[in-house]
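All protein chains but one are shown at their positions in the complex.
Note that the chains are named A, B and C in the order they appear, and that numbering of residues resets to 1 at the start of each chain.
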Amino acid sequence: MLNLKVNIGGLELKNPIMTASGTYGFGREYSEFYDLSKLGAVVVKGLTLKPREGNASPRIAETPAGILNSVGLQNPGVEAFLEHELPFLRNYDTAVIANIAGNTVDEYCLMAERLGSQVDAIELNISCPNVKEGGVAFGTKCDSVYSITKSVKSQCKVPLIVKLSPNVSDIVEIALSAEDAGADAISLINTLLGMKIDINTRKPVLANTVGGLSGPAVKPVAVRMVWQTAQAVKIPIIGMGGISSWQDAVEFLLAGANAVAIGTYNFVNPYGPINILTGIEEYMIKNNFKELNEITMK
Amino acid sequence: MLNLKVNIGGLELKNPIMTASGTYGFGREYSEFYDLSKLGAVVVKGLTLKPREGNASPRIAETPAGILNSVGLQNPGVEAFLEHELPFLRNYDTAVIANIAGNTVDEYCLMAERLGSQVDAIELNISCPNVKEGGVAFGTKCDSVYSITKSVKSQCKVPLIVKLSPNVSDIVEIALSAEDAGADAISLINTLLGMKIDINTRKPVLANTVGGLSGPAVKPVAVRMVWQTAQAVKIPIIGMGGISSWQDAVEFLLAGANAVAIGTYNFVNPYGPINILTGIEEYMIKNNFKELNEITMK
Amino acid sequence: MFSEKCEIISNEQLASKVYEMVLRTDNIARESEPGQFIHIRINGGLYPLLRRPISISRAKKEEGTITIVYHVIGQGTEEIAAMVKGEMLDVIGPLGKGFTLFEGKRCAVVGGGIGTAPLLELAHRLKNCDAYLGFKDEVYKLHEFQAVCQKTVVATENGSIGYKGFITELLEQNIKAYDVVYTCGPKPMMRRVADICMASNVECYVSMEERMGCGIGACLVCTCKVKGGDGGVHHTKVCKDGPVFNAKEVLLDA
Partner (left out) sequence: MFSEKCEIISNEQLASKVYEMVLRTDNIARESEPGQFIHIRINGGLYPLLRRPISISRAKKEEGTITIVYHVIGQGTEEIAAMVKGEMLDVIGPLGKGFTLFEGKRCAVVGGGIGTAPLLELAHRLKNCDAYLGFKDEVYKLHEFQAVCQKTVVATENGSIGYKGFITELLEQNIKAYDVVYTCGPKPMMRRVADICMASNVECYVSMEERMGCGIGACLVCTCKVKGGDGGVHHTKVCKDGPVFNAKEVLLDA
């Protein structure tokens, strides 16, 4: 029997397959394709204290092997999430992780408090490149990563995952700051800041000018950051960035990730996470692995 | 008549098409395909004071829409360059730009001194991710960018171009440091640090574990950095990162680059730079542009 | 909503850069409503990465087929155009909210260019609507509209066929004849149609286009602006809450 269970900072998942925040809504749409209970965890769209309308359209642009998005954290707010979305997700036997973003440390703390232990873990989004507040500003300096993590941790009744930005000079020092401040796990990477210009209109394609790059194009950067971080921290790592096949997922596990999240690939293949899970199982059988943590570098 | 001339910090180029350092050797190989005099400039392989053997093989890995390389600055050293390579390049009516890397500020200065005014400009490579010394360490902190630029500038008899690393939290503050220290131009981007793991051997594909990501995959990041930097600095910008068509080149010019360099695409299409030049000319004619600097955002 | 690999029954050129493809898919043919679309994965790979949204132009339940009519714009549609009978196309559909149908109303469909395509299935369902079709120069699918519509008028910008000028000019002259107008085409055209309807108090439905990610409502990249009950402006999903909106509710400005 294969054992795919994995413990993410105190949260036990039945398998290491998660969905990446913002690519999966609140799970409703993909539940029409397969049973969400098959997933290790659903990470919901980034939540803010109050509802947000997000940025103007166009919000997406295609790039070589990637996409840029500038949704700008459109979401119904924490209250509406708890009232309308969480009950739906609770119909399934999967962990629910709330991704949260705020304008101030206080807002993050208020959200963590309000969510209490109604969700299974909180993912601190201090790396969204698409909003001025509540975003990447918190995520690129060690001291602010430390202080926001510390503050939220003190309000947090469930495991706290800190989601890091790849737009930094040294991912390791940022990850260590989060770990020192009490983070239970780290997830990386969020999107790389990018831009695309339409040479016919001679204007940026995105209404917001810049956006976040995701998809296969960023995978080598993500694998490198997971690997570097895994050498340095003791807490578990959730790896993501361009995963589009079980082979990609295994690459992240080899790099040192304890679990993986599927983002952009959901748009390409709605069965993505399920197919990847199956592929990992087959890889383990072929290699005679019984436990997930046998997938390590030689 | 089209005017494609462009002035890069005092160096006049007949057109904005350059070759990216390290992808073009010393021009010999590509001179078998076309007349190098057609190019605005040839930027030669990164030079060090003494010859270097570089890293072990494999040094290249293919990634989605990109490549990772870890050459590690293999080169014959400044003396051999001056003796054997420069004379060959001087057969052509194109600017020759020496890309230099050192272990210490002193080494950089010695090289600038030795090169004197034998080359048309010097590109300061403080962003090579493939060697511990002489590389990215200088390029990710404002104060070290400032001091190395300042020191080399004082030895430099030709325009000094500072080549920036994209592996930073804030490209603008780095660019401003270079400008403040007297850089005559900026080029960006060098490669993004990345990694690939072979899931069959369960080892990194590159002997050096990590390498520099280039090619179409990085283009959105490069365009964004050029655009951000162009808003902030007054000195000219040489844009590069994934340029693989004249459309890509125009995108960089729109973002604010004054010239562009073709790197990885040379491997795909040996006529790349020439085809791109022709494409830009046709685009200008179609849009009724006479001068290169009419290619700007609306 | 189904995710399927559908057999291509035919893929033929209708005009320069315009193609028509027939796909075998019992499920999508059975469930689709006029105005809905499918989301097409270009090939088995990741280049290009995103699916392409294309409206369903006809859905034949009995035959288990759907038809799409598409304009070749860039890499995605180029690759679709290069596919041949017998190959399989990976699609998700039917997607989105289509046109709202009313009993016993006098209806017109107003299409511009490739925007005429999704109106064909609608015209079939409405049975005796009038069709206003505007094109730049080349005209396609005219006979099918004529076969099913009460009246079919055509305008081309260069006057090669029908009225020379914009189709909206013909609509305006006849607007009083209708209770409901359905439109699909370039935004400026739809804006003009909406204005004409507004001026005469005619209900108007427009089919919006936005760049899409998931196509199913999960990623929020495809939003357009709608007026909320609260008087404010909200961002709503074109892929799920649209692509068809009541012209009174949606902002056609941008």
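One rule holds in what follows: a contact is a pair of C-beta atoms (placed from the backbone, for glycine too) under 8 Å apart; a residue touches a chain by one contact, two chains touch by 3 or more.
Note that the structure is predicted; figures quoted are calculated from it, not measured.
Across B:G22, B:G102, B:G256 or B:P273, the residue that sits in touch with the chain not pictured is B:G22.
Residue B:S57 is the one among B:N7, B:S37, B:S57 or B:Q231 that touches the chain missing from this view.
Touching residues on chain B toward the chain that is not drawn are 22-25, 28-30, 32-33, 45, 53-54, 56-62, 64-67, 69, 71, 74, 215-216, 244, 264, 266-271. Contact between chain C and the unshown chain involves residues 45-47.
Following the convention adopted for this analysis, only the chains that are shown with their structure count from here on.
The fewest steps needed to get from chain A to chain B, moving only between touching chains, is 1. With centres defined as mean CA coordinates, chain B is found 34 Å away from chain A.
Once the centre of each chain is set as its mean CA position, chain A and chain C turn out to be 35 Å apart. Averaging C-alpha coordinates per chain places the centre of chain B 47 Å away from that of chain C. Listed for chain B are residues 64-65, each touching two or more other chains.
Across the assembly, chain C contributes 46-47 as residues in contact with two or more other chains.
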